[in-house]
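Excluded from the complex is one protein chain; the other protein chains are retained at their positions.
Per-chain residue numbering starts at 1, and chain names A, B and C are given in the order in which the chains are listed.
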C-alpha cells in the first residue's frame, strides 16, 4: 500500500484526493494546505485523513511514500525538490516548474535518489488523446502537415502566469505525446488587456520537416472552444473535447501533388483531392485522472518510468519559457536547442 | 447608362457579369478572355454581349466607361493601369495588385486622370460585415481587445499565390473596414506541403493600443470553418459565415479589473466577470456583389469615393506583402509604416 | 427549522438530500430505504442523519414535519397517503401517482388535513422554463400555435412504466406550467421493442383554440435530443436543454394571413412572412432542485400554495393515463374531461 501525501487542497487537489482514494494500492495519509478552511473541508469529507498547515509534516511522515504537489506554479520546484530530498516520489501538477533550470534540477535530483518524478499532464490519460496517439502511431495520417489547437473561453484570469502557461500547456503536453518530435523554433504573439499577464496569445511551433503546430489560447472569448485539427497527407483528425461522445473524428481526406505542373492548368491537373469516409471511434471513458493515478502507483510499485515523466514536463516548460521570450518581442522566433533539456 | 467591359471570365467573372446585368444604370458591353471556350459560354448565355480574345478591344471601345479586371493577380496591375490610362474607371478583383509598388502607381494614375479605382472586397458589402461595422461604430463593444479569424477548408490549392493571399485577404479587408485602424507590426508563420506556396499560415497583427488581430488560413483542413471572434471590454461578437441565418451574434459578456490586487486572493476579488444576453440581429440578405456593383455605378455616376477604394486595396496588399516577408523568417516581426502606402 | 424525512435513497434521493442539507430552514432528520447498502451510503456521507429500513419510523418521528417520497411510482400513493395521514407535509417525486384515482385521493387527504402536497416537477424551477413562462405571460409570442418537444436518447429502459411516464412527464409538466391551459383530447402511438413497455412513443395534445402540442419520447435513440419548439403568431421559442449556455432562443419570426386570396397568386400575396432578430436571454443558473426545495420549505413555513401543487401533479397524471389508453389503440383519440381532476 503506497502512502500518499497531498500538498495543496485548492481547485485541483480535491480531484486528486478523490481519485487516490478510489484507486487500489494507495492510501491518502495526509493533506496540507495553508488555509484552515480547506483543511476543514478535507476533515468533513474524509475524517480519516490527517491534515496540517505545515507541509513538512508530510515530508517527515514515514508512512508517506509519495507527495502530490497541487499548489501554485511558483512553489512547484521547492516543494517537489524537498519531497525528492526527503526520499519521496513526486507527482507535480502541470506545468512542472516555472523555469527550465528548476525543471532540470528536479530531474537530476529524481535520478540521483532514484525516485519517480511524474508530471500531471492529465489529458494524456484521456481516451481521446490515447486514441489519437494510437492512430498516429499506426501511420494512418501519412506525413503530418500541421497540428492546430484552439483553447478559448471566458476563463478565470490568473495573475501569476499568462494564458499560455494556463491553457496552452495542455496542448503542448498533448502535442509532445502524440507527435513524438520536438520543434526547432517557436514564435508567439499576445496581449494583456485585463491584468498584467497576456490574456490572449498565439504560439507557432516550427519543426524541421515541414510540420507546423499552432495554439490559440484566450481567456476573453465569448464562446468556449476546445478543438484540435491534425492534418496529414492521408487522413486528418478533428478532436473536439466539447463533443459529448464523438470527440475524435478521422476524415479520410487529403490532397496530393503528382508531378510538377508548369502552367496553372497543368498544375491543377496535378493536384488530387480525396474525400472519403469519416469515422469516430469509440473512446474509453474512464476518468483520465483515475488512470493517471493508477499509473503513478504502478510506476512506484514496479519501478517503471512514467509516460508523463519529468522530461515530458521539462520539454513543455522549455516551450513555454521560449514562447514567453518570443511574446515580449512580437513574434521574434526563438530557436530551441533540445540538448539543454536532456538530462 | 454606364458601359462596362469585363476582362477575364473565369471563376469570378460570371458572377460580376450577372450582377452588372441585373443592376440598373449599367450595361455590359463586352467581355474578353484568352480562352475561346469561355467566350463561347458568354455568347451562349448573353448573345448581346460582344466577346474578344484581345482586351485592347475593350480599352479602345468608346462605349465602355469602366473596366472590370477579373484575372489572375499577376496581371491586375498591367490591366488596371492600361484601363486608367485609356480613361476608363476600374474595378479590380482582390487583392488589388501583387505588390505595394504596383498599387501605389495605380492610385497615382487614378488620381491623375480623376478616375474611380475600386477594389472588389466583396465581404464589405455583406449584411453581416456591415452590421458588425455598425455595432463597432456605435461603441457597443467598448475597447476592442482582439480580432481573431479562422478561414480553413480543403480548398483549391493555388500555384501562384499562397494561402494568405487567397484566403486571409478576405479577413484583412474586413478588419480594415470594421476596425478603422492599422497595425504597427505583423508576424506570420506557415508551411507549404503540397505545392511550393504556403498552404497553411498564421498571421498576427500587432496594434499600438493593445489590440491584436490574428488570422488562420488553411487549404488543408478536413472541415470548413469561417469564424471570426471580436472581443471587447463590454461586448463580444461571433461572426460565423457558415451559419445559415444567425451569422452575427453579440454576447453581452466581459471581464473588468477594478483596482490592483496584490495577493492572488485580492486579485481575484478585483476581476469582475459579466455574462448577459446574446443577440443575433437580422441581417440584410441582398447579394453582396450586387450591392457592390450598384455602389461602383453610383461612384462613377455621382463622382463619389468608393468604400473599397484603391487605398483600402493598397493597405491590404501592404499587410500581405509584409506577412510574406515575416513568413520567410519564421515569424520575425515586420514593422509597418503607413506613410508609405498613403498617396 | 423544518424536519425532513426522506423515503427512498436510489437515483434521485441523494440529490434531494444534498439540496435539503444546503437549504436554510430545513434539516434532514432521517432517511429510509429497503437496501442496507443505500443506508450505508447515507451514513458514510452524513453521519448525523438517522437511517432505517422501515419508513414507519419516519412517520412516527415527531421531529419530522415533512416527508419526501423518492421511490418507484407504484409506491407513491401509499407512502404519500400515510405521510399525510400522519400529519406530515409531502413532496412526491414525479409522476405524482400511478393513476388519477390515487392522485385525487391524495389531494382530498391533503386538503382535509391542511397539509402541503407538492410534486417534484423539477424543470419548473429551472431558469430556462421560468424565462419561457415569463415571455409567454408577457404575450410576446402572440397566439400560440404549437408546442413541440423531443426528448430522446439511448436511455435507461424502465420495466415498470413506459417511456411517456419516464420522459414525457417532464414535457407535460413544463407545458402545463408555461401554457396555462389544458388539452381537450390526446392521441398517442408507440411501440415496445426491447421490453414489455413502450420504449418509443408519440403523443399529441389537441386544444380547443387551435393550439397543438406534441411530444416525442424515445429510449432507443442514437443521439441525445432535448429540444422544444414553441411557435406563436409573433415570435417563436427554441428551448434546447443541451446547449451549455444559450438554452432559450426567441426568434422574431412569424407568418400572417391578411384577407382571403381566392386564386393561388392572390393567396400568396396575402401571406406575410416576417424574420427579425434572434435573442437569447441570460438565464438564472441556480440549481433547479435547490430552488424547489427552498420553495417547499417556504410553502410549509408560510402556509402558501406550491407552484407545483398536487393539482399540477394530477393534471399530468391525467394526461399520461389518457395517453396510455390511446396508445393501446394506435392513436384513437381520448377526450379529456378536466372536471374529473378538479378537487
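Keep in mind that, in the parts below, contacts are C-beta pairs under 8 Å (C-beta built on N, C-alpha and C of every residue); 3 or more make two chains touch, one makes a residue touch a chain.
If you're wondering where the values come from, they're calculated on a predicted model, not measured in any experiment.
Trainee: From the list C:226, C:253 or C:295, pick the residue that touches the absent chain.
Mentor: C:253
Trainee: Which residue among C:58, C:98 or C:236 touches the omitted chain?
Mentor: Considering the complete complex, C:236 is the one touching the chain left out.
Trainee: Which parts of subunit C face the unshown chain closely enough to count as touching?
Mentor: That gives, for subunit C, the contact residues 72, 143, 145-146, 148, 150, 152, 154, 156-157, 159-160, 185, 187, 189-195, 199-200, 202, 204, 206, 210-212, 214, 216, 218-223, 229, 231, 233, 236-238, 249, 251, 253, 255-257, 261, 264, 267-268, 271, 273, 275, 326, 329-333.
Trainee: In terms of residues, what is the contact footprint of the unshown chain on subunit A?
Mentor: Within subunit A, the residues touching the omitted chain are 245-246, 252, 275-282.
The rule we apply is simple: only the chains that are shown with their structure count from here on.
Trainee: Counting in whole Å, what is the centre-to-centre distance of subunit B and subunit C, each centre being its mean C-alpha position?
Mentor: That pair's centroid distance is 52 Å.
Trainee: Please compute the C-alpha centroid of subunit A, do the same for subunit C, then give the distance between them in whole Å.
Mentor: Between these chains, centre-to-centre, one finds 43 Å.
Trainee: Multi-chain contacts only, two chains or more: what residues does subunit B have there?
Mentor: Touching at least two other chains: 275.
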